[in-house]
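With one protein chain withheld, the remaining protein chains of the complex are depicted in position.
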Amino acid sequence: MAAVGGNLKEAREAFYARLKKRHMSPLWTVLHDLVSDTPRRDMQAAIWRYADVRDYLMEAGELITAREAERRAIILENPSWPGEARITPTLYAAIQLVLPGDVAPAHRHTQSALRFVLEGEGAFTAVDGERTRMHRGDFVITPSWTWHDHGNETTEPMIWLDGLDIPLVYYMNASFAERGAADRQEVTKPEGDAPARYGSGLLPVDYKARPYATSPVFNYPYEAARAALDRLAAAGRFDPCHGIKQKYVNPATGDYAMPTIATFLQYLPKGYSTARYRSTDATVFVVVEGNGHSMVGETRFDWGPNDLFVVPTWETVTHHPAADTVFFSYSDRGVQEKLGLWREDRFGEAPA
Amino acid sequence: MAAVGGNLKEAREAFYARLKKRHMSPLWTVLHDLVSDTPRRDMQAAIWRYADVRDYLMEAGELITAREAERRAIILENPSWPGEARITPTLYAAIQLVLPGDVAPAHRHTQSALRFVLEGEGAFTAVDGERTRMHRGDFVITPSWTWHDHGNETTEPMIWLDGLDIPLVYYMNASFAERGAADRQEVTKPEGDAPARYGSGLLPVDYKARPYATSPVFNYPYEAARAALDRLAAAGRFDPCHGIKQKYVNPATGDYAMPTIATFLQYLPKGYSTARYRSTDATVFVVVEGNGHSMVGETRFDWGPNDLFVVPTWETVTHHPAADTVFFSYSDRGVQEKLGLWREDRFGEAPA
Amino acid sequence: MAAVGGNLKEAREAFYARLKKRHMSPLWTVLHDLVSDTPRRDMQAAIWRYADVRDYLMEAGELITAREAERRAIILENPSWPGEARITPTLYAAIQLVLPGDVAPAHRHTQSALRFVLEGEGAFTAVDGERTRMHRGDFVITPSWTWHDHGNETTEPMIWLDGLDIPLVYYMNASFAERGAADRQEVTKPEGDAPARYGSGLLPVDYKARPYATSPVFNYPYEAARAALDRLAAAGRFDPCHGIKQKYVNPATGDYAMPTIATFLQYLPKGYSTARYRSTDATVFVVVEGNGHSMVGETRFDWGPNDLFVVPTWETVTHHPAADTVFFSYSDRGVQEKLGLWREDRFGEAPA
Partner (left out) sequence: MAAVGGNLKEAREAFYARLKKRHMSPLWTVLHDLVSDTPRRDMQAAIWRYADVRDYLMEAGELITAREAERRAIILENPSWPGEARITPTLYAAIQLVLPGDVAPAHRHTQSALRFVLEGEGAFTAVDGERTRMHRGDFVITPSWTWHDHGNETTEPMIWLDGLDIPLVYYMNASFAERGAADRQEVTKPEGDAPARYGSGLLPVDYKARPYATSPVFNYPYEAARAALDRLAAAGRFDPCHGIKQKYVNPATGDYAMPTIATFLQYLPKGYSTARYRSTDATVFVVVEGNGHSMVGETRFDWGPNDLFVVPTWETVTHHPAADTVFFSYSDRGVQEKLGLWREDRFGEAPA
């Protein structure tokens, strides 16, 4: 070692400065920041009350037309990252208002989108030539690079949650988008074609799924999913951390319904407090039915219908339903599993 | 070459005889039989009229108790292979009668079984602790090595088709069977648990399918499948050879519902004559609805509800429905696909 | 029950006779034969000494030309099934002689074939436009429906084992075959192309394996496989039942190298007696190196280089090498696994 003491420190600093000019830097000064022992705590838990969000949305309905806005949606931003349009590291959440007569022109993009209907009945989404009318609690997919548009030919507003992988695709820098020639794509299939063709326990005789494909079923109605939860609740095998929790799947592969966003529906009966749980996939929860509270780390969130809260990466959560409760939730668990990164901690399923 | 002419022939015969004693034989005398240019024509097309079979079954109901018979079923044997209990090279078909009060004791075996209900309402099959009540047109699976039993607590007889892989498992010599201690297994799950848990577009959050597994959904009700066919018929994209043809699948993998038996449901509208078609999977067809006729090679089969006919390997078939028609069918297509052996010939989809 | 006693027996017999005429039969009279509690014992263990087989082959070389024979091979038949050209329920074994100057014309068929070289150096097999020169111990594949031919341009005879799925394909009735226009296919690729392209730990950048495909590597040289066994033996983690046992795989899928035939290479050091083992895949063993004996059920087989023996379905086997020993073996384990039928019994790994 040629230099020692203060001289060594100076020599190193000078060396680092010269490196920097050449677009290089010493690993040893940053190693432990880059490769942390556990996930960072740089994301916040947060809750958005539906009543508030709804008021803002209605005000937006006064201030901007759907045509002007293209999509009249209000982004829910994680308080840790203002201006970044993300609620978790990789995912986006927004609440969208579709007023009677609104027209959202057809477009397509590499981002995958989910819709989860919060309010209203009968507005439609069209995907790849097929329209589906939507109802509260329905989970609807507009798959990557698929033409889609929507409209509301009813007399009531519809409000839904938009969940997208916008931050992930932005980060991967793989965004492509195209705007359709017409406001609305041509309808080439009768409504209900996709669920009949792919979602009834059968598939077309020569159908082969592409690996990692989005589900060909693009509307998972709440009515059927909710009925299934009821039956499972009757069977009584509750998971200590999750109660009854089901994942939406692509029936042609058994994988998550979307390659970049894992989606779940979950039932917790009144009084069923869950055991402590954490996982590496920060998760967005929407209250479909019920009320109660959750402890996210040290923070208590009281919630009721259509409220939305987010649990940060590796933060401990417990749920305490004061009434029979249904959550819809989404995260990047599927991505993390495919990359070998997903972990959970069930704390030995000890009671909270 | 040491020997010539007649001497050579004799020398060869002597040589072959010596080989035979040592459990050897010359390839060159049998090569073209073993490795044929196209599949053999050693299997016959055949049809069984439901009215006939039903009469025999009822007579059997007089002659033998369910307890004595264990399963009161009449095997449909391909006329080419009397006494071999197979209707195609690899598959078995039988018609089973379950009278009110019958008890079929619980057992399990490596053979996979399907039931397709032809007549009656409400008798049950129990699989792995869960009962399902059966209705006409339901497709029910009793998976390999799963405890199952059935019974009829109604006041009417039930009759169903049993399809099994008995000849295949016999050929592979991989039969294991076990008889339960009690006539009936304990019921540990409420009815409808499996379809709710696995068959509603969602799966349990931590569920992972074993490769090549049988579908965890063991009852595919006709009502839902039939409604799906109606919707697909409305969409109007008919396949020239198949009309609307769907395969039953395992929602956790997208593969056929059973590893050894591929099952299908198919709709042909009145007057829709199919184009010529053949494939290497000999197929059993059951008429669920409708009437009409099929040409199987040169043979004409006129059929109506619950009639069953079998199309041999690589035999050309066309269907000619005189009314809106639904077929249930099964074959070993899934096995052949996994072994790289399956082929079809669509004859350029020329009209018959 | 209308009839009783002797009358009932007669009534039943009369009934069965009437059924038979209509291609039907009662399940209850055959159920326990069809669905046995354990696999049948209708196959024999057997051994063929190489010295014997070689003498016969050389005699065949005198009695028939390669051209006349197409393939000058002697089938090893399980003593239980004379004239059936099978050594296990699903597989075929033969020993083939290729004399200097022999020409085996190009053909293709849906049957998959393996060659395992017993004697000689440098004769070639050509597959899909590429020749590979063969050496003792090499495992060479001629995949389903691929043009192949072979020849011997050296001055010494070559003798190899042919393993095929002929009985399986015969049983599935899916045989297609075609004979080439010329004796030899055109050579379009340099020797060594396939192992370089697919077998060196890398694959072509845009390569996608078809599901259930045969390995694109069609020669697995003994030299490399043997060296790997040596290294694994040095590591010393021996399986009680198998010693060191490796399966040949398709590097593009990790599945067995062939969809219908599983192949293995196995090392047992001198004195390493294996623990009792049985499995549902009847297996053909070839002694590549070493000598010793095996107990197959109650039967003792003493063996040395190039001897071949077959272990029946579900028969207990132990091996007792008197010198360091290498076995090549093949079975239908891969097929049984895909059909959910494969089982093994390790007897708690108790010593023999």
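Lettered A, B and C in written order, each chain numbered from 1.
One rule holds for everything that comes next: a contact is a pair of C-beta atoms (placed from the backbone, for glycine too) under 8 Å apart; a residue touches a chain by one contact, two chains touch by 3 or more.
As the structure is a computational prediction, the values presented were derived from the model and not from experiment.
Displayed chains that the missing chain touches over the full complex: A, C (touch as defined at the top). Considering A:43, A:117 or A:196, the position touching the chain not shown turns out to be A:43 (whole complex).
Mapped onto subunit C, the interface with the missing chain covers residues 189-190, 192-193, 195-197, 199-205, 207, 209, 217, 220, 224-225, 227-232, 234-235, 239, 242, 245-254, 264-265. Take subunit A: the residues that touch the chain left off the picture are 1-3, 8, 11-12, 15, 18-20, 22-28, 30-31, 34-40, 42-43, 46, 48, 52-53, 56, 59-60, 62-65, 68-79, 82-83, 85, 89-90, 92, 94, 96, 109-112, 144, 166, 168-178, 212-214, 259-260, 280, 282, 313-314, 332, 335-343.
Definition applied: only the chains that are shown with their structure count from here on.
When chain pairs are compared by their number of contacting C-beta pairs, B-C comes first. Judged by shared residue numbers over all numbers used at their interface, subunit A and subunit B contact each other through mostly the same positions, with over half in common. In terms of their C-alpha centroids, the spacing between subunit A and subunit C amounts to 51 Å.
Chain geometry summary: the mean Cα position of subunit B and that of subunit C are 29 Å apart.
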